[in-house]
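Here the complex is missing one protein chain, while the rest keep their positions.
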Amino acid sequence: MRETTYLKEINATLFEAMRGDPRVLVIGEDVAEGGPYTATAGLAEEFGTDRIRNTPISEAAICGVAIGAAQSGLRPVLEIMFIDFITLALDQLVNAAAKAHSMSGGQLRVPMVLRTQGGAGQRGAAQHSQSLESWLAHVPGLKVVMPSRAVDVAGLLSSAIADPNPVVVIESKTLYFRRERVPDEPEPVPIGRARTVREGGDVTIVALSRLVGEALAAADRLAAEGIEAEVIDPRTLVPLDLEAVVESVRRTNRLVVAHEAVAHGGFGAEIAARVQAAAFDHLDAPIERVGAPFAPVPFSPPLEDAYLPGSEDVYVAARTTLGRPAAGS
Amino acid sequence: MRETTYLKEINATLFEAMRGDPRVLVIGEDVAEGGPYTATAGLAEEFGTDRIRNTPISEAAICGVAIGAAQSGLRPVLEIMFIDFITLALDQLVNAAAKAHSMSGGQLRVPMVLRTQGGAGQRGAAQHSQSLESWLAHVPGLKVVMPSRAVDVAGLLSSAIADPNPVVVIESKTLYFRRERVPDEPEPVPIGRARTVREGGDVTIVALSRLVGEALAAADRLAAEGIEAEVIDPRTLVPLDLEAVVESVRRTNRLVVAHEAVAHGGFGAEIAARVQAAAFDHLDAPIERVGAPFAPVPFSPPLEDAYLPGSEDVYVAARTTLGRPAAGS
Amino acid sequence: MSGRRQPPAGPAAELDDGQALALLATMRRIRLFEERVAQLKRADEVHGLIHLSIGQEAVAAGVCAQLRGDDPVYSGHRAHGHAIAKGAPLERVMAELMGRVDGLCSGLGGSMHLVDTEHGLLGATGVVGGNVPIALGSALAARLGDSDRVAVVFFGDGAVQAGHFNESVNLATLWGLSLILVCENNGFAEFTPRSAHTNIERVSDVVAPYDLTRETVDGNDVLAVREAFGHLLAAARAGRGPMLLECLTHRVRGHYEGDPARYREALAEEDWRERDPILRLERHGVAAGWFDGDAVAAVERDAGEAVSEAVRFARQSPFPPAELIAELVYADRGRG
Partner (left out) sequence: MSGRRQPPAGPAAELDDGQALALLATMRRIRLFEERVAQLKRADEVHGLIHLSIGQEAVAAGVCAQLRGDDPVYSGHRAHGHAIAKGAPLERVMAELMGRVDGLCSGLGGSMHLVDTEHGLLGATGVVGGNVPIALGSALAARLGDSDRVAVVFFGDGAVQAGHFNESVNLATLWGLSLILVCENNGFAEFTPRSAHTNIERVSDVVAPYDLTRETVDGNDVLAVREAFGHLLAAARAGRGPMLLECLTHRVRGHYEGDPARYREALAEEDWRERDPILRLERHGVAAGWFDGDAVAAVERDAGEAVSEAVRFARQSPFPPAELIAELVYADRGRG
């Protein structure tokens, strides 16, 4: 075991991919300087600025460049600094990258990776804090992963770079610097496989990204009250490992889905809709969703804290599915 | 009663709004020439090109212009020719228009309307056929309406122009030219109120836009088999009139949600997730969703026909909720 | 015509008689193909939004004649001519417009999404200007792969006002990539004239601040297009950075087939005969002794037969199986 961080693993994975495959290149704003979070630090020194390409603030064009490069044999890893600015690149990502393979009758392939990071919690206010994964999960042709810990971000980023399709890797800014212990030789993490983070037979909690940690905290609290929660991290949104969730719900008969994104129209709705269809007869309670309220992310610290879903919300939702009043809240 | 079309009602509503309020202006590509579907035909002749402003192909900037104009006292009606190209305007719409009121602590208002049209069925292929309403419904600060018939598009567009918030009006290209009979003095259609299109006690079908007609056709077929379907058109996605749906489901105990958008991550997921929570004990069968498969819209006519959800799919879904094998299919 | 130009890296290849005839043949094939497409659209045999390039054939022919098979070419919504000039088989283009399984894209793309990787046509798009940055990415791949391939992207004058166009020109010059931007300036975007979109009449003036070799030519003169493009191509091949060729041309038909074309001042028939790039080359080539009237007639006959054969081929091709929809979403699924 060794100690690392989510961010260090991203960096190390990029080093490894670039050493292993000369077709891999990194494109984005300030990437040669490491970017605001140092995710790409040191790469330019080893691989040069031909392969680590700083760009102007031109999100649309640089996404197009990555698509064209991918179609012509490279393996670009594009960074969009904040997911909030993916709005500027969506035409390219959705109308070109996601559809090229299908529209060309299979002739074109777009093996590109779009790395970006989302989420609030740093007082970044409404334009630097969004969680927009459900938009991307609605787009056929894209794969979408959302790792919640260091080994997963390493494994999934590496799988994404190897994938022949456009893959969006959504990182979490609040997880970047947390210390984690990881195995020296971690197993590969294939795209499309969920992970059972904690086993339990009383209620299933499906959580995304930062909410996985919150779900575990809630599970601890529930355990202290004699309730065993099973926590599942889908890790990949598209393609979704629904079977892992359904299998769990068949045992627990209760489901909570938790993410930081606005609940309304969030990916939790898709999970809930599919699980109620696939496990209708096994559900003993309505599926509870945990997500942000229907409002832009507020700046003021206590308001942001109130706005953000956390372990308390997961705990209350789990208790609700169990039909027992939450002790002490 | 008089005969009209969806498209004529849009045109007439714009005429009326512009006559009634000098702050209303129309902005968009080719709008002074009427646009590709003639929705804005004749306006430039009456109101001049100061108020009916053709623009270059600059979706991002023209959305920004509409926002600024709205913040400074005008009532712009922006046209994005195909919803597929809203991708180019999303930064402005999502990061500016939707958030300005909240981020400014209530100082700014953005009373703009964004008219656009979506949907397939005209062999427009993957980039001119999308249904992207679920993206917009996930954005706090926007209102989203999706009228399915002439009186509703007139009423909702008129309500949208009067609304102090940014409202997206998503029209359907396949409904534009259908002949409809409407009352001479139609009632106003407030934003946020669903319409029960057909009453029935056996199964509730919630359908959006073009699928409302398909749901009615399915209901006719079901009726011939002795099953009475209730068909509800939410008309507005945000704010959603959930109560109308839940009230119906409490009576029918079965729900089908139908739209043309890709089912995965579509707005039907949100409706399903909310109804299972609000009417859990009333549901006798899993909620069925009808939507497009997870693939870009194919060009080839028979493939597009196979791809598009229609009355047959709604019928089968309804039969499935009723647990009876569909007669003859 | 106008425009600042760096010293060309080398002259365009000399035009010999055979090449002149080949240019004529390409233009005639495009013309007859598209005239037939117009008929088939009225007969509902081809589908969707069909944008014809009748009147603009000299650009496709003059540019593509000098490209190698491995030079990547990108186009926009008005793509038939570019596909044909780059070598896409007529019958597979026709089959695509009819939505058949033998179409270039197995019927999944249609008129605005023609792709033929075998002949280096890497994409067409229905998003105005959307392929400009993608072509740049292809030029980047050539650079990093130490190849002297030159990427070419065709687009209309309407695309120049889209933000991604300027972003791409800036990047192309910043990185000095071998991309040739070919603008077909037909003076219109859909139903509105260029003057409703910008105060800048010439596209080559829009890019003036960038250090970019640029030239504006009469786009209805295939020889002028060929020569100007030849110079640019030689320079781009030698790694002298991005270039822009603006071809002033004229759209003879409406924006799309079936539109009422109520916006465009129709040219008088005799004016058009003066400008028609095909008739011009015919007159010029016969006068110059490059070919004679019989050869011209043979070109027209051959093109007509090829188009008829394409229609026959396309009509007998089946529609694609519905399973293709799901199989082609991801490259690691099904046959994709």
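We call the chains A, B and C, going by the order they appear; numbering starts again at 1 in every chain.
In this section, contacts are C-beta pairs under 8 Å (C-beta built on N, C-alpha and C of every residue); 3 or more make two chains touch, one makes a residue touch a chain.
The model shown is predicted, which means the values in this text are computed figures rather than measured ones.
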{"item": "Partners of the unshown chain among those that are drawn", "value": "A, B, C"}
{"item": "Contact with the hidden chain (one of C:Asp17, C:Asp70 or C:Asp211)", "value": "C:Asp211"}
{"item": "Among B:Asp91, B:Asp202, B:Glu288 or B:Glu304, the residue in touch with the chain that has been omitted", "value": "B:Asp91"}
{"item": "Residue in contact with the excluded chain [from B:Asn11, B:Thr40, B:Ser58 or B:Thr236]", "value": "B:Ser58"}
{"item": "Residue ranges of chain B at the interface with the undisplayed chain", "value": "25, 50-51, 53, 55-56, 58, 60-74, 76, 91-92, 95-96, 100-109, 111, 140-141, 143, 163-165"}
{"item": "Absent chain, residues of chain A that touch it", "value": "29-30, 32-34, 36, 54-61, 84-85, 88, 122-128, 293-296, 298-303, 306-307"}
{"item": "Interface residues of chain C (partner: the chain not displayed)", "value": "161-167, 170, 173-174, 197-200, 205-211"}
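Following the convention adopted for this analysis, only the chains that are shown with their structure count from here on.
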{"item": "Approximate Å spacing (C-alpha centroids) for the pair chain A, chain B", "value": "30"}
{"item": "Distance between chain centroids, defined by C-alpha means - chain B, chain C (Å)", "value": "37"}
{"item": "Where chain C touches two or more other chains, by residue", "value": "103, 105, 107-109, 113, 125-127, 163, 324-325, 328-329"}
{"item": "Contacts with 2+ other chains: residues of chain A", "value": "60, 91, 95, 102-103, 140-141"}
